[in-house]
Every structure is written in structure tokens, then in C-alpha cells.
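As you look at this complex, bear in mind that one protein chain is not there, while each of the others sits in place.
Moving on, here comes chain A:
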């Protein structure tokens, strides 16, 4: 079986977000692999190391030239080869899923791994949309995964707890924190990654148009009171806090 793992590039979670001309401006921001996707890369490697029949692991990224860095990270972690669909166009997940599905089909993969929630656009849609395009089942918010022959088993979070599941391959799985601990690329592997194939594709090949337009973005921070209460005398501090909550904020009786 071949595994396709999607890799997005996002600003580091701690990075300050700037807005310029009503759009988020990434100029100068530290960009990293989306952590949620990194769990997918790691899981593909672990499935192979754990003895599942994995012929090849391919990483896919769609985005501007700089996205190559995220693919290099995936290659250095251990994926076999990478595909970069280079474009400056901002694609929403429904549009993006057309590319992922076409690549999955062309490559004949049996499992697609995608992060459960994008760390920048906060969308959870890509895995499900890709599964629908391929006509495959999907498992989202997965935190345990096993492949035996053509069967996928594991555990994932649902609305009110979690479920163990069994599903046939091919399938799409969305990954999240708790599934594994992603490895750091070692220097020899970083060197090796430089010789691995990183194929460039053109967006035009996929015939994809964005379906959603971003009209405007703004940072709306609520001004906070930032009122500090001295904690040295716990009784006095407790009384003062309760008074403020009762009489100033009026949020408790």
C-alpha cells in the first residue's frame, strides 16, 4: 500500500498575527509544518516501522514556493518522495480536496492522512471533503491507528467521548495530538532528504478554482481590564475578587 500524507505550512502557533490591507500578513513570520499534519507524517512512518505493508510514503503540499521547506522537513522525517503543487492562489479546503483526491488517485494510494484542523485557517474540512471525492470512508480526530491487511482499526474522538472503529481501506484519516510524538529529523536524514525526489506540479493541471473569497480579516481583541489583586493575603484577595465579580462585573450572585 502507498500512503499519501498532506503537509501544510503555517505560522508557528506562538507567532504574532499581523494584518495588512485587511488580510493576514505572514511577512517575517516563522513558518513551520502544521503540527496536525506532522502527526500524519509520523503515523505513516510508524505504520511502516510497525510492520504494515507500506510500499511508499508520499508527501503532498499545495502552496507558494516557500512550502518546499515543509516538504523538506517531511522528507527528512522519512517520507520517500514529495509532490509540490506550486501556486500563490489561496485555496479553500473544498477546492484543495480536488487536488488531494486527484493525486491520491493518480498515485494509487490506499490511505490518505490529513491534519484534523488547520492551524491557520482553523478548518476541519479537508479530510472529509477528500474522502467524499474519492468515495472513501473517513475517520476524523484519530488518536490510535492500526492497519492489518485491508482493515483499519483504531480510536477517535467524537462529540461526547470517543469510539473504537473498524473500517475498510482505502480510507482518509485525520490526525491530531495524542496519536504519536513526531520525531525530529536527524542531520544524516536532513542530508539524505536533499537527494530525495521533490516533484513540481502546476495548479493548472488540476483545474481547481477557489470557492470561497476572503473579504476581510481583522484582529478583534477584547480590551481586558488586567486588574491585578495582591495575593499575599489569601483571605483578603479572595474577598476582593468575589466583590469585584459580584459588584463590578456582576457575573455571580
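Just so we're on the same page, a contact is a pair of C-beta atoms (placed from the backbone, for glycine too) under 8 Å apart; a residue touches a chain by one contact, two chains touch by 3 or more; residues count from 1.
We adopt the following convention: contacts and distances are computed from a predicted model.
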Of the listed "NADH-quinone oxidoreductase subunit F", "Nitrogenase iron-iron protein delta chain", "Electron transfer flavoprotein subunit alpha" or "ATPase", the name UniProt assigns to the chain that isn't shown is "Electron transfer flavoprotein subunit alpha"
Considering the whole complex, which of A:87, A:140 or A:180 touches the chain not shown? A:140
I need the residue numbers on chain A that touch the omitted chain, in ascending order. 11, 13-14, 17, 19, 24, 92-94, 97, 116-117, 119-126, 128-129, 131-133, 137-141, 153, 155, 157-168, 176-178, 211-222, 224-232, 234-235, 237-239, 241-242, 244-245, 249, 251-252
